[in-house]
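This report concerns only the one structure given below.
One chain of protein is taken out of this complex; the other chains stay put.
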Amino acid sequence: MMQDSNAILLLSCPDRKGLVARLSNFIFQNNGNIVHADQYTSKQGKYFFMRIEWELGGFALSREEIPVVFAPLARQYEMRWELHFTDYVPRVAIFVSRHLHCLHDLILRRHMGELDASVEAVISNHEDARELVEQFGMKFFHFPVTPDNKDSQEDRQLVLLKELKVDLVVLARYMQILSGKFIGQYVNRIINIHHSFLPAFAGSNPYQQAYNRGVKIIGATAHFATEQLDEGPIIAQDVIKISHRDTIADIQTKSKDLERIVLARALRLRLEDKILVHGAKTVVFE
Amino acid sequence: MMQDSNAILLLSCPDRKGLVARLSNFIFQNNGNIVHADQYTSKQGKYFFMRIEWELGGFALSREEIPVVFAPLARQYEMRWELHFTDYVPRVAIFVSRHLHCLHDLILRRHMGELDASVEAVISNHEDARELVEQFGMKFFHFPVTPDNKDSQEDRQLVLLKELKVDLVVLARYMQILSGKFIGQYVNRIINIHHSFLPAFAGSNPYQQAYNRGVKIIGATAHFATEQLDEGPIIAQDVIKISHRDTIADIQTKSKDLERIVLARALRLRLEDKILVHGAKTVVFE
Amino acid sequence: MMQDSNAILLLSCPDRKGLVARLSNFIFQNNGNIVHADQYTSKQGKYFFMRIEWELGGFALSREEIPVVFAPLARQYEMRWELHFTDYVPRVAIFVSRHLHCLHDLILRRHMGELDASVEAVISNHEDARELVEQFGMKFFHFPVTPDNKDSQEDRQLVLLKELKVDLVVLARYMQILSGKFIGQYVNRIINIHHSFLPAFAGSNPYQQAYNRGVKIIGATAHFATEQLDEGPIIAQDVIKISHRDTIADIQTKSKDLERIVLARALRLRLEDKILVHGAKTVVFE
Partner (left out) sequence: MMQDSNAILLLSCPDRKGLVARLSNFIFQNNGNIVHADQYTSKQGKYFFMRIEWELGGFALSREEIPVVFAPLARQYEMRWELHFTDYVPRVAIFVSRHLHCLHDLILRRHMGELDASVEAVISNHEDARELVEQFGMKFFHFPVTPDNKDSQEDRQLVLLKELKVDLVVLARYMQILSGKFIGQYVNRIINIHHSFLPAFAGSNPYQQAYNRGVKIIGATAHFATEQLDEGPIIAQDVIKISHRDTIADIQTKSKDLERIVLARALRLRLEDKILVHGAKTVVFE
């Protein structure tokens, strides 16, 4: 239904005078109606970021023509850019190990129509999630990982992701470290949830670290995966208060609620094409 | 210093195709450089809101010419609009009664350079604030109010505000109800702080109301004053957790911190020309 | 396993000198080890509240003897009191209509071992929840409600609750108003989730009310059900920020996350016997 769908341009480039005018004219002169336009210029470095969403109904260019016509303009301004259509349903693979709360939450949201994505696969190094996943009619793939087979299993996972035409990988508490090779094939397309308020308590066992340090607030962080573990661009964070009365088990229980909400929020922002990555940071048009 | 200042257009109108392009072209064709552009279209009612800020340095139109040249465009689209310049320092009058925490906070922020406003007068129906106000070199005006002299005192206050060319009135816990006549002369230019999470606990003694109801969270609300008390468009709100252990005195202490922060945030948003009022609600471009 | 379980006394009475000593001596002289003791004395009204938890292992009195021996002491101080054992798993019935997010969340938490309760029945006036409920091996009961059969259906529900020996009723977005008769049989044993920050936006359609009023923060409230709708003692509340950009659908999505968390928190507090009701308010020993 062409008339109900929108196109979205996500772009960034060095700041130049007239950029907003140039871009909005591109839409207007092709008879498009802008429904959202968010723009941001970093003061340091003078870099320009924009997200424009316009109605495809009545637009003078077909979906195939838009990138062709836009490309020269983009080259002129040295833009990095992406074009999306709101009626495309992204294909997602969820990686999980033994902590299933985030997976369960994503399944629930999918079930209730809150996440506009198609879960093509749930992939795990353990069997724990199989029953739940299959109960909801999704495909489960078990890739047991040992130090010896880690590389070959990753290769098999990559083949599977290609076969399933996966757009986006969600690490929903996946306890294996992905190789640079794997990450390199899905740059800014792997969302990880870390169960601490990064950069505090990076690495393993953040619940125990938080308990030992005696912090009064704990957090969770969703970020794009990069080779440097826990250092990828942050998409979303949230926190909750704790006290001396909270045991590690209490911290875990409270954190799980955070992790679910923060991961779901980050995923939704990505599915709505509201995130631009710039260096080690994100621009999020909420 | 023309070259360091920016112009800001705040406008709203019925949504029409090409509005963003039309407006950004107006700036671009006059050789302006847009530094911020925020735009929002309400889905209900299809109304368009925009805030554009551009550099005056190098702009083809003088400050006086801008409104003249812009007016026809505004008429064509049935816009309500305001034009501001970032180097103008708004003139503010603060009204206060006996609770001085908000006043004290505003003085502190002013003193530390956090509020870009000129406090022309502090006006009160009590003498409590005089010493503090005069200590910081500001003018204090005492208008004692009785049921009999309320109208005449308001008239005198209005005369004073005109004399001092006050742009903005801040009710920093002012315990008198302003008349429709007064408010009518400063529509969307009177910011009030109410010590509850409106619309909960409107009216008098919200601390006591919150205590009696046994809520677990209390709040504060900054809003534009309207004739219907506590029903004006909300600018900012914030909350803090309480428990059964909190006495009314504890609630008051916690609330005061909220009130200070929420009022300061609302005032800053207004001073930065980031608020548009539409019906009973605000659009805040943060 | 007697040795791993604890006893919990929840009590309230007019404040008297020596109460803490008297109560801790009762435990100590019977060779009990106190693991938690929370106490609170209201300044208004001078009322005393306490929660004591002690190990049953080595305690001189059997479970049956404790209330017998404690009763005279309780009478002397005019106490209202409850005795609980931590190894008893409360039997819960969940009522739901067509919004299933809270139900789904409770099922998830039950599944992950986060809620120490036995869900004996899910009761609904619609069929929507049946598939999900039965998928997780729980019993679903459909009680369609019309103005004509409302009373008789409630009577049948009450019979069912008795048969199933239900201790606690959770209204997880149940859209029928329960009669005074029903509530009277489960005083302080029915937890309702209201999708607003009460007392703001009581009644129907709080999302729409919040949208219309233009609030900048929305909330959710878990409370004990009373005959006066939405006026029962509040157990837990939480909030989230919104902006003018949030449509009613966005408000609903954000609110659902709140509702799930707030209801789960309230239920957990109740299952851990940490709530005392006093008049229209709660004392929550977190």
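Chains: A, B and C, in written order; residue numbering restarts at 1 for each.
The rule is simple: a residue touches a chain if its C-beta (ideal position, glycine included) is under 8 Å from a C-beta of that chain, and two chains touch if they have at least 3 such contacts.
Since we're looking at a predicted model, the values are computed, not measured.
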Omitted chain - touching chains that are shown: A, B, C
Residue touching the undisplayed chain, where the options are B:35, B:108, B:175 or B:280: B:108
Residue among C:35, C:89 or C:249 touching the omitted chain: C:35
Chain B residues touching the omitted chain (full complex): 100-101, 104-105, 108, 111-112, 114, 132, 135, 245, 253, 256-257, 261, 264, 286
Touching residues (missing chain, whole complex) on chain C: 17-22, 24-25, 27-29, 31-39, 41, 241
Residue ranges of chain A at the interface with the undisplayed chain: 40, 42-44, 197-201, 212-217, 219, 233-239, 243-245, 247, 280-284, 286
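Going forward, only the chains that are shown with their structure count from here on.
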Centre-of-Cα separation between chain C and chain B, whole angstrom: 42
Touching two or more other chains - residue numbers and ranges from chain B: none
